[in-house]
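All protein chains but one are shown in place.
Every chain is named by a letter (A and B) in the order it is written, and numbering of its residues begins at 1.
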Amino acid sequence: MTTIFERDNGAENEYLGECEVSYKLDNKYCRDKKLKLPGVSEGELCRHYTQLADNTYGVNNGFYPLGSCTMKYNPKINEKVAALEGFSDIHPLQPKSTTSGAAEAINLLSKYLCEILGMDSVTLQPAAGAHGEFLGLLLMKAYHADRNDAKRNKIIVPDSAHGTNPASAVMTGFEIVNIPSAKDGMTDIDKLKEAVGEDTAGLMLTNPNTLGLFDKNILKITDIVHKAGGLTYCDGANQNAIMGVARPGDMGFDIVHVNLHKTFSTPHGGGGPGSGPVGCKSFLSKYLPEGECSIGRVKAFYGNFLVAVKALCYITSLGCDGLLSASQIAVLNANYVMSKLSGLFETVGDGYCMHEFVITLEKLKSETGINALSFAKALLDEGIHPPTMYFPLIVPEALMIEPTETESKKRLDDAIEIFKDLYNRAKAGEDMHNAPKRTYVSRVNEVAAARNPIVKA
Amino acid sequence: MSIKFTKTHEWVKFTDDNTAYIGITDYAQSELGDVVYIRLPEAGETLTTGQPFTDIESVKAVSEIFSPVDGVVSESNELLDAAPELINEAPYDTWIIKAENINKTAEFLTEEEYNEIIKG
Partner (left out) sequence: MANYISITESEKKQMLDAVGVSEIEELFGGIPEKVTLKAPLAIPHGLPEQKVFAKMSAMAAKNKVYRSIFRGGGAYRHYIPAVVDSICSKEEFVTAYTPYQPEISQGVLQAIFEYQSMICRLTDMDVSNASVYDGATAAAEAVAMCKTPRKNKALLSSALNPQIIETVKTYCFGSDTPYEILPHTDGKTNVDFSDSDASCIIISQPNFYGVIEDVEKICENAHGKGIKVIVCCNPISLALLKTPGECGADIAVGDAQPLGIPLSFGGPYLGFMACKTELTRKLPGRIVGQTTDTRGNRAFVLTLQAREQHIRREKASSNICSNQALCALRAGVYLSAMGSRGLERAASHCAAKAHYMAAELCKIKGVSLAYKNEFFNEFLTICPKPEAALSALDDAGILGGLVVDGKVLWCVTEQNSIDEIDEAVGIVREVCGK
């Protein structure tokens, strides 16, 4: 596609009129280098971005079973509400007396999230899940420091964790203790017992975990950590499986983050903006950014406010019963797809999955040479966004499938047939190493991109 | 000039008792895939046996390279800045650093012993 710079013909749009007054800044303050932004007419600009949109794949384009990302439908009413002037055109530093509606939205969403998560307090400041992890770990740091227990500098993380968990722990000055998962995909209780001690600051755990399984020993796990003097952090990325069914707070977690852009239907926007509110138990509330022994702010102002408004709109629409249905159908959809695929593909864990499940293509790879990457790329030609690839790291040739509750049975059935068809074609010797073939570009040379980075025009 | 190996997939070629070239093995480069970048240590950096002295990146992985000796970096292979793929193409002809003032080393393996290990 032509870039916007290549479309530049020097055209100028007229958005602002002449200024009635003038002022000349001294030359010593002014830039010498001519600014070179694209010069295109508004019509050409629209065509440019329409072409870019045509080559972008969103949830509204088709099935998007990207595991761990909860690509559910993003309701239109949320967008309409967030665009209301009363939300979108208010200044974060205008007098508090003039923003009672914003305060109401923030308080109401915080209250609902506390209830859904089983926590006592919530902050909406973090802008993403990873940002929430960062804040949650700072709560741990502040808590231990406050108790003069500074020797607690280790965070226990299972090997199935999202990469952000260890990265967040290091940003907050902790060391990582990795523990392997047990064969059934659950936390290895013996390994956890060995890992905890006087230097344990806390545990970070995703539950339901990244294999799509609910850790059946969760109470035992949080108890072991607490008895050792550590705190427990729940990565709530998979909250979509358990709304109205179970709550991190009741599982013994002290801190949790959720992703409004996953569970609460706010759009991902091609990578953001998201929002990662953090909930905690009352004994930690005072360390929240808004608390009296605050860890400080992690972001300017009140977090991604408009994203919070959208999530509030969603919860208001669904209510307690709708949230429960959403989780139930999310789990049903995942189990339905899993039951249809488990004949051909090896799945991880036994019994039912939660809202997502992991298949391994190790056997297919050894039989046909088609690995998870090629299989995923072949799915692109069939109009499906591939599942999450090669995650969790503990499963070789993994594909992680999360259909979400908003998919229709017809979509699921079609996708199941496509998975089966591709499997059979791979077994029959079809070469998928050059897939995809029908997309706008074919497989992209990532090695060249990284060896010789061209990052601007 | 004989070549020695480590369990952590580095090779060492001594030019005299306390000077040596260090690189990574053919097995290491094949596991890593297409190398896209390697951070080159500066001359004068201290090397400690068993401690990482740099890391090396492929598109989907990053791996530490451990020093097989105690000593000091005397030179890095500047060619790798522009052409990190040399490590894939000729791992045993492509040294990463030259070490000097070597006064201690890891326990080295012979080629046969190393081959046994990677057969695993």
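List of remarks:
To be clear about the criterion, a contact is a pair of C-beta atoms (placed from the backbone, for glycine too) under 8 Å apart; a residue touches a chain by one contact, two chains touch by 3 or more.
Here the structure is a predicted model, which means the values were calculated and not measured.
Think of the hidden chain as still there; on chain B it touches residues 36-37, 39, 55, 57-62.
One rule holds for everything that comes next: only the chains that are shown with their structure count from here on.
Residues 34, 36-37, 57, 59-60, 84-85 of chain B touch chain A in their complex.
Across the complex, chain A meets chain B through its residues 390, 446-447, 450-451.
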